[in-house]
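With one protein chain held back, the other chains of the complex are shown just where they sit.
So, chain A:
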Amino acid sequence: MVGAFDYAPAIVLLPFLSFLVALAGGKYLPKGGAFGGIAATAGSLVLSAWVFLTVSAGNAYNETLYTWVAGAGEETTRLTFGLLLDPLAAMMLLIVSLVALLVHVFSLGYMNDEGETGLPRYYAGLGLFTASMLGFVVADNLLMAFMFFELVGLCSYLLIGFWFRDSGPPSAAKKAFLVTRFGDYFFLVGVVAVFATFGTAKFAGEGAFPVIAEEALAGSAAEVTTFGFAPETWFTILGLLILGGVIGKSAQFPLHTWLPDAMEGPTPVSALIHAATMVAAGVYLVARMYGFYALSPTALGIIALVGGFTALFAATMGVVKREIKQVLAYSTISQYGYMMLGLGAGGYVAASFHLLTHAFFKALLFLGAGAVIIAMHHDEDMWNMGGLKERMPVTYYTFLSGSLALAGIVPFAGFWSKDEVLYEALVHGLGGSPLLLAGYAMGLVAVFFTGFYTFRMVFLTFHGEPRTEVARDPHGVRWNVKGPLVVLGILAATIGFVNMVPVQDLTGIHLEFLHDWLAHGELSALTAEHYGELLHDYAHYTSADVASYVAGAVSLALALAGAGLAHVLYNVPEPTEHTAKLGAVKDLWYNNYYQDEYQIWIATSVVLPLSRLADKFDQGVVDGVVNGVSSVSLFAGSRIRRIQTGVVSNYAALLTLGLTALLVVFGVLGGWFV
């Protein structure tokens, strides 16, 4: 029977086709190839929806489609491409293809209507990005995931540096590439180590590596190479190596510095790549192999702490930024911190839920910011805006919807998901893993900051009196900008309804569809139910009994406090820079805790001397040995060649002598003279 799964490869191939078309013929197509991209992503969306429906009927798909390297023999390591379509992948496919479609449409307004040049290159980049992200989502093994992970990084580089004639974007693109590559280096080592340990990198099915790891810990696995470590230790090391790639891609501390700079790229790119999808790749990877991480309490603890710390750390920096996209960039880092906290705290469903809601509301906020930037003639400084509310109501109300979701105000999407993440951290923290309470505390404080910076941004941009001529008479936007905003605005307001656990607890109405969605499935090793058992058996996570609505009320109160403070300070006709009163703290935050400076310091003061030393060793010792050997040969050759005199008599004499010597040697050895 031909079903959705037979067409699943087309989800990836369609955007790839649009990439080829835009690259080869974009010049001759109307709108620089935009329609090809729109058609391709729309096709992917339809197919994704079909896959989603098929998966929701209880099916799953886990097949190897192509083996590109196979060793000799039966029990050998194979490098393959394959598809893994389970509830998590189906959900992510929908998110990615929907956001990609909306971003393509929005680009018509942001790029085409603004008269940008180089559009085929732009749409080719978007197409390739969408294809590689979708490929990453459906990957059935770690190596394939890694390859698409890198492709995604490449597209990010190409699109951040889209305006390559200015000085900022190319430098930001390089930074993004290098910083994420630094993390990916650990990921690559991790992939190789996984192959060396398990002989396979498949995520699911018979002989998948999380399954083997589980068996190894239970003592029933056939063969696992752990290089002399105890299996628990070694699996933690593997998990942390792969986590390196996650931290780079999902912009977690200390590798988050590339993301704010990546805002140099076109705003739709920021929405697609640096908010909704690519940055999600890291978190998605952890969720994808959650059965592996759930075996290692240490790795989980580190994930939770990094996540909680990043959430707070980035939120504080967002408080003082002047540019609308910078605020959003830091909020992105902070929100991904929450997702990592959720994963580390054992909240697999909570983190996936936050991934889902964040994808929509952050794409919405970035596209809203894009609309504002169009209106402001590409001025991004919020202090030059103000009073845009009356002049662009559609943008205002959709942006408000996204902001309420981001700040976590009931009943918008972000509230439900962020609350659930924090709830998971709290119950597992109280239930015997006190480390998680530190993550919870940081996450909770970050809620207050989130509420504050979000509404500072809203009030500065849309409320009060216009502070410049441009803000008084903004540039209008068309349907192709408003359409995506409205779709995402409605989603940001409503998507939280798929999983309202506090409401369920209060009223008894069944409202946790996402839990149901992820809890069961044909591939039983990939379900939230199974992860729950693993967390309980191996990470020793137990839940304390805390009412979900109490925890929700606490975080809601904090978010409202933050938003209220922003209202008091900034919702006035002529706001002033209250953050300046923070003095040295403001400078610290405005300069991003001097993260860039200290990383440059590391590069110039630590890495550079080390490299010089290595260079000296290479030039002096390694090359010295090689050169020494060759000079001995040269010298010896220059002396010995002198026996080639060119005189025949000498040759004859040497021949005779040689023969005589040979005869004498043979004679002595052969005992002729005895």
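To be clear about the criterion, a residue touches a chain if its C-beta (ideal position, glycine included) is under 8 Å from a C-beta of that chain, and two chains touch if they have at least 3 such contacts; residues count from 1.
In this text, contacts and distances are computed from a predicted model.
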(request) Identify the UniProt protein name of the omitted chain, choosing among "ABC transporter permease", "Cobalamin-independent synthase MetE domain-containing protein", "NADH-quinone oxidoreductase subunit NuoK" or "DNA binding protein". (result) "NADH-quinone oxidoreductase subunit NuoK"
(message) Suppose we count only contacts with the excluded chain; which residues of chain A make the list?
(response) 641-642, 644-649, 652-653, 656
